[in-house]
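A single protein chain has been removed from this complex, and every other one stays in its place.
Letters A and B mark the chains in the order given here, with residues in each chain numbered from 1 onward.
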Amino acid sequence: MRQVSITVNGAEHVLELEPRELLVYVLRERLGLTGTNVGCDTSSCGACTVLLDGESVKSCTLLGVQVDGHEITTIEGLATNGTMHPVQEAFHEQHGLQCGYCTPGFIMATVSLLDETPNPTEEEIRHALEGNLCRCTGYHNIIRAVQTAAGVEV
Amino acid sequence: MATTITELEVGRVVGAPVERKEDAALLTGQAKFVDDMSLPGMAWMAVVRSPYAHARIADVNVDGALAHRGVIAAFSGEDLADEWLASLPCAWLPTEDTNQPNHRPLAVDEARYVGDGVAVVIAESRGEARDAAELVQVDYDPLPTVIDAERALEDGAPLVHEEFGTNRCYTWNLAAGEVDDEFAKAGVTIKERYHQQRLIPNAIEPRGVIVQPFPATGELTMWSATQIPHIARVTLSMVTGVPEAKLRVVAPEVGGGFGSKLNVYAEEALALVLARRLGRPIKWIEQRSEGYNATIHGRDLIQEIELAATSEGRIRAVRAKLTVNFGAYLQLVTAGTPLFGAWLYSGAYDVAAYDFECTGAFTNTTPTDAYRGAGRPEATYAIERAVDALARKLGKDPLEIRRLNFLREFPSAIVSGLTVDSGDYDAHLDAALEILDHDDIRRQQSERRERGDTKQLGIGFSTYLEMCGFAPSRILGAIRYGAGGWDAATIRFLPTGTVQVLIGTSPHGQSHVTTFSQIVAQQLGIAYEDVEVLHGDTAVAPLGMDTYGSRSLTVGGVAAYHAAERIIEKARKIAAHQLEVGEDELEYENGTFSANGKSLTTKELALQAWTAHNLPEGMEPGLEASFVYDPPNFSWPSGTHIAVVEVDTETGDVDLIRYIAVDDVGTVINPRVVEGQIHGGVAQGIAQALWEEAVYDEDGNLVTGSMVNYLVPSAAELPSYELGATTTPSPTNTLGVKGVGETGTIASTAAVMNAVIDALVPFGVTDLDMPATPERVWRALEEART
Partner (left out) sequence: MIPAPFDYEVAESVEHAVELLGSREDAKLLAGGHSLLPLLRLRFTRPALLVDIGRIDDLRYVRDAGDTLAIGAMTRHHNVQHNPLVQEHCPVLSYAAGLIGDPQVRHRGTIAGSLAHADPAGDLPAVLTALDAEVVIRGPEGERTVPVGEFVTGVFDTVLGPQDVLMEVRVPKVGAAGWSYLKFTRRAQDWATVGVTAIVRRSNGTVDNSAIAFTNMGPKPVRATAAEQALKTPDDIEAAAAASLEGTDPPSDTQGSAEYRRHLAKVLVQRALREAISR
């Protein structure tokens, strides 16, 4: 077992972890932050996407012990005082989710995308989301949601 | 942020693109899917699965697992054999002589497909269960395997179930009209053979189940990522012997299904029995690669379709023969899935004679079952590809052939025996062509052909007719389906003025809470926000037939509507009594009854009903009503989809550059929800045409064993879709709705493949198997060259 300190959504947590514990399970089962979902076992689907020091990563492809001393933001950390983040708002407005299982991953990937590329074209958006899979929406409204969050009229 | 909902006038909610109630929890990570749940004392289950497609199970030794740290118990299939009172359920045995294997949740003597469960381990943690499962030692004696359905039906093929002496599950027929006659005198005939490749549904949430036992009472609660909590309850009671009244099944938030969760699985039965046996909550969550073998697959059939037509192109007869790969066992609807398309191999066309035959075969592969469209995408594919082939043979425009043959008089009794309720196929074809700018795209296509561009354009059409709104119970009985097709709603108007709607459908992304709120709010003349829709829990909404086959709105929504009508009827009686007028003297609008300058709202009447101080003589207190609705017919969405592809004739790469969908789904409750369903459905059908294929090797190993090489497309692969809509309300139900959950998938595969072939026809290619991978396209071009 190894003791680590991870800051998640602004709160520091000191945890005793088995090295093999994946970050996604640390978040979900150690910290009860079940918003981040597991959709596959080959790093293909992106449902587990969170922010690590502000950058999107797949939390299923990281060990909890690897992020000792780092900052994680999960979907639960986006809204502030009950007010949804603009990206969350945009997904709602544009009907960018149906079953919602892939949605936290898409939202975190979008936050990271817009941080790096504030005015992406449709093609740039589609490519930036190539690591996130959705089976319900056909992506059309997800793209609209990202565009809306970027301030583009859709 | 201004909400569109509060600005909506009460009474104008239906038809408006209101934003969803479902979103708040999902967007913030608060929604509870089954893996989000944890119970005190919970233990983890791991299933040991056969690595062989066919093998005798000589011995199962769980001692190694039992010795592992954290392990509570471990069982072989034989250890648990006495727990099962019935086979895992099969809801549809289409013929009297259908061969139905006994399907135990854990195999005892023989493993029949890679992934077949042979043992189970229960441990204190997820990791320990997985580690210990590796320590179960199973002695297998490998047996010959058969993977392909046509091969399975040949003499001498290895038998999947020796007891039957054959791999044939059944042969089912439907025939009408003088088919042989029509073929004999036809001006032109075409004969085509298509392979509907096997697909893996890949809902992004894997399957999972938690069972909580209450040993003192014998009650059990099961949370399962399922589309069918009610059907699961009934059937699992039969399988495990847990009395139905002591079994509660809850579908929590469910992350997509597409048919893959329209089933009753071994792991659910195992979790129930083990929770009962061990007296502790049991949790099982599927790993994705595990699920590739353990969760049902879609499609996998060979279609032979023949058309007999006049030399003008008027289709007189259709013959369709299917050979279907059922896999090793019959899951819930395995046997019937291809038959959902049985009436539709004539498509949107008026045909005089029809012959349909379907043979199902067992093989040593994962069982197949319903996957979005279930039988209807296959039917649409066959007829829409065949119509294009007919057009090519006659040297005619494929659109001309379609228009020549469209059904036009509605209701239309089609030759296969059912009645299409309403439609206007010219309308959606015209609308789609306008969105496309048909002349312009054909001009571009010609120019590229003349120039000999490397990248050529192809335009493909799919004018589909489908049947859904599953289903009139008497028809289900006539075709030997084991349950009914009704659905139910109960509306409770609470004394403080808010309303609960208990529905029998079980949404997993389809926005039932939103759309049923719209229907009920409008009927009762109350605010959209004042309606709470409860679903998916047999203790809360006990009556229902769940969600699949695009039935929830068409059956469940209509039930809710009629229940709301009954609420108004009762409210009217109370109002008349309290306002001291005859019922016919009352005016009613948007939730308010008025007469002689006095009025009462439905909310006020709900309180009155509850206090019961002044009710009409003999009336029962309370303002609650139920309705169980059995649809008199299927519903018949139709539409025109158009795909434009760009084919790189050097690499074979196909790029879908435009996709147009104009659909007639009858009355639209929420246009946003409808569009979203079409987007998602279309994406899955496109994926079948261009990317997805579940491939087995000769030994029955799934070569495409993970999301790395089974290709579910991302946003980077797909275009934005261009949607239009036409409407011919359904006369079959009061709302006029037809259903939309599967239409996108039903239409799109044919549109895309027709487009690819359209691009390649000048090169001499007129046929292509799916998916149209770059290599397939390249090989087709090479072969045509030589």
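Going forward, contacts are C-beta pairs under 8 Å (C-beta built on N, C-alpha and C of every residue); 3 or more make two chains touch, one makes a residue touch a chain.
Computed from a predicted structure; not experimentally measured.
K.L.:
Given that one chain is not shown, which residue among B:25, B:159, B:475 or B:711 touches it?
P.N.:
B:711
K.L.:
If the hidden chain were put back, which of A:36, A:56, A:88 or A:148 would touch it?
P.N.:
A:56
K.L.:
What is the set of chain A residues that contact the non-displayed chain in the whole complex?
P.N.:
Where chain A meets the chain not shown: residues 2, 18-20, 22, 25, 41-44, 46, 49, 52, 55-58, 60-63, 65-66, 68, 109, 112-113, 127-128, 130-132.
K.L.:
Could you list which residues of chain B touch the chain missing from the display?
P.N.:
Residues 126-127, 130-131, 287, 289-290, 650-651, 653, 691, 693, 695, 703-704, 706, 708-709, 711, 713-714, 716-717, 773-775, 778-779 of chain B touch the chain absent from view.
Note that only the chains that are shown with their structure count from here on.
K.L.:
Could you pull out which chain B residues touch chain A in their complex?
P.N.:
These residues of chain B touch chain A: 1, 17, 19-20, 22-33, 35-36, 38, 126-127, 201-206, 253-256, 258, 287-289, 508-511, 672-673, 675-684, 706-708, 712, 714-716, 718, 720-721, 744.
K.L.:
Write out the stretch or stretches of chain A touching chain B in their complex.
P.N.:
Against chain B, chain A makes touches at 18, 20, 25, 28-29, 33-42, 44-45, 47, 74-76, 78-79, 84, 88-89, 91-93, 95, 97-104, 107, 122, 125-127, 129-143.
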